[in-house]
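A protein chain is absent from this complex, but the other protein chains hold their places.
Order of writing sets the labels: A, B and C. Residues in every chain begin at 1.
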Amino acid sequence: MKGGLTRQEVAKRAAQELRGGMYVNLGMGIPTLVTRCVPAGLTVFLQSEHGILGLGPPPPPGGEDPDFVDASRMPVTVIPGASLFSSAESFAMIRGRHLDMTILGAYQVSARGDLANWMIPERGVGSIGGAMDLVYGARRVVVTMEHVTKDGKPRVVERCSYPLTGRECVDLIVTDLAVIEVGSDGLVLKEVAPGVTPQEVQAETGAKLTVSPELREIRV
Amino acid sequence: MKGGLTRQEVAKRAAQELRGGMYVNLGMGIPTLVTRCVPAGLTVFLQSEHGILGLGPPPPPGGEDPDFVDASRMPVTVIPGASLFSSAESFAMIRGRHLDMTILGAYQVSARGDLANWMIPERGVGSIGGAMDLVYGARRVVVTMEHVTKDGKPRVVERCSYPLTGRECVDLIVTDLAVIEVGSDGLVLKEVAPGVTPQEVQAETGAKLTVSPELREIRV
Amino acid sequence: MVNKCYPSADAAVRDIGDGATIMFGGFGFCGIPERLIDALARRGVKNLTGMSNNCGLGGRGVDILVRNRQIRKMVATFPAQREPTPFEEQYLAGQVELELVPQGTFAERIRAGGAGVGGFYTRTGVGTPLAEGKERRVIAGVEYVLELPLRADFALIHAYRGDRYGNLIYRGTARNFGPEMATAADVTIAEVEELVEVGELNPEAVITPGIYVDRIVAVGKAS
Partner (left out) sequence: MVNKCYPSADAAVRDIGDGATIMFGGFGFCGIPERLIDALARRGVKNLTGMSNNCGLGGRGVDILVRNRQIRKMVATFPAQREPTPFEEQYLAGQVELELVPQGTFAERIRAGGAGVGGFYTRTGVGTPLAEGKERRVIAGVEYVLELPLRADFALIHAYRGDRYGNLIYRGTARNFGPEMATAADVTIAEVEELVEVGELNPEAVITPGIYVDRIVAVGKAS
């Protein structure tokens, strides 16, 4: 099997889900890379759960301001037309279903769209942050992740073995190998990475995939 | 029996409950008169439930601004150090027990401190406004009212016959005839208007009063 | 380009139909969306459920819709004024319905509607007729009643300044219910006294972030 997409390419594919005028929260990991993949000319309002609507690009070197950071604690700017607010106001925005979309990282996604992304049981402690709020708060939940773990185990599984972040909440899975939609009848394979066959994707997946009649290659 | 206090004097007596630095909400009717009775040199922060902390005096004639009104829709100003906020934030402040005191008007107060101040049943419709929030929200509830109705019926009663605003919520009653404390064992007559005897107050009251050993005359 | 501006109040309310549920900002005469209400009166839609602190008076605000017989029901905290209003007359004649709500509960229910809160416990109303039929619950020794969120099809609000992204600031006590109502309707329509360029509003002082506002109309200062 060919290599599949790079992390940057996964972010680029996820960015194709953005539409002009959308309000979107980006999680840690691959999703933060999406910031730089927004198609030119598209106005998208990025929300950061600790109190920004209208996250801008990172500041130029030397322009960092410790009072302006993103949820991963990296320096950011805000765009013209941004607004700042408290955490409670931010989560009222998230939980009130005002965001069009969130793009999150994941450890596992199940066939019915359950998401596990906050705790590896072996570590004995995990961090939730805003993920549990976002999975039910955002109108659409897109997950980006590596298709398999470092030791080759599927991350798309029949049932999550890791503690859940949310139940039946994922709409779309974007991995280095495939784009999979979580439908009411299970997982639908919509796109495959260049050089990768549906059979190869199925072999790396722990749940049954239905191949979409419109299956196509991922273009990034 | 002598005449008892004027409305202005009732407000003045109620104002004696104010202490420096207090945060206080004033209801409609007699309580609005309290604004002008704050002792000189005392900083008291007046709250208005539709979004002001730091209500100032009325503007000079011609200085009215339709965007700055009090809860009775009269023009107001704000003091230096004031803040403005939304209704939900204002009632979070009220309901979270941050106000030291509220001074409210009333139709009836019962022996155990029940308050009725929002509806005269005969009218068939009443207005609650912020009263039901204030009676449980403010740490201390002071009621100002005429001691009896226009047709001479007691307003301080054994049980309220009007619909309640709150149960066991009143701490102090200031009327044109007396100052009555709502104690755990019932009503305690603390002060009488000049020229009025405890017996005369009791005769105009629908519940039993215990005369305080420190009974004194109201001084305004 | 993201542009939520509408050319007129009439254009902004054009899809509000009979039977709609509408939140109206404002407290007394302060901060009422007068131009949007005028447009709604011109549209003549009927059987509206209104949510507003007052039910209007003096031929202004919701009172216009009440006089026009466009209102079927009001959810309000202060329907009765000193002198009887058209709303009070229609209510006593059984022509309009009223759900009376304490003002803090009204504000908090609207916030809950916008913030995804399924319900909340409050002390307000305990022991009064307004708690009748509501679930009561003792938590940590204190008695509460359960209150449920309020949402509407449309929220009509008035703000001081806004930009085409929908960011808003208010002025004085005209802020009142606007910020929460903006969050609790499927479609929020804001009339603003002044439309400013994107970037002119200080991000630290924006009260209503644009995400909550769907349509914005510049109406100038009220006369």
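Note that a residue touches a chain if its C-beta (ideal position, glycine included) is under 8 Å from a C-beta of that chain, and two chains touch if they have at least 3 such contacts.
Not measured: the values here are computed from a predicted model.
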(request) List the displayed chains that the omitted chain touches in the full complex. (result) A, B, C
(message) Touch as defined at the start, partner being the missing chain; which of A:31, A:81, A:166 or A:206 qualifies?
(response) A:166
(request) Can you work out which residue in B:4, B:54, B:126 or B:163 touches the chain that's missing from view? (result) B:54
(request) Using the definition of touch stated at the top, determine which of C:62, C:131, C:169 or C:187 touches the missing chain. (result) C:169
(message) To test your reading of the contact rule: which positions on chain A touch the chain that is missing from view?
(response) 48-52, 65-69, 73, 84-88, 90-92, 94-95, 114, 123-133, 136-137, 163-168
(request) State which residues belonging to chain C touch the missing partner chain. (result) 108, 112, 115-123, 137, 139-140, 142, 144, 148, 169-172, 202, 204-205
(message) Under the stated touch rule, tell me which residues of chain B contact the chain that is not displayed.
(response) 20-21, 23, 43, 45, 47, 53-54, 78, 80-85, 91-99, 136-137
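Definition applied: only the chains that are shown with their structure count from here on.
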(request) Return the chains common to the contact lists of chain B and chain C. (result) none
(request) Determine the chain that sits nearest the middle of the structure, using the mean of its CA atoms as its centre. (result) C
(message) Measuring between Cα centroids, which chain is at the maximum distance from chain B?
(response) A
(request) Give, as an integer number of Å, the spacing between the C-alpha centres of chain C and chain B. (result) 29
(message) Centroid of chain A to centroid of chain C, CA atoms only: how many Å?
(response) 36
(message) Quick check: what residues of chain C touch more than one other chain, meaning two or more?
(response) 111
(message) Please output the residue numbers of chain B that touch at least 2 other chains, ranges allowed.
(response) none
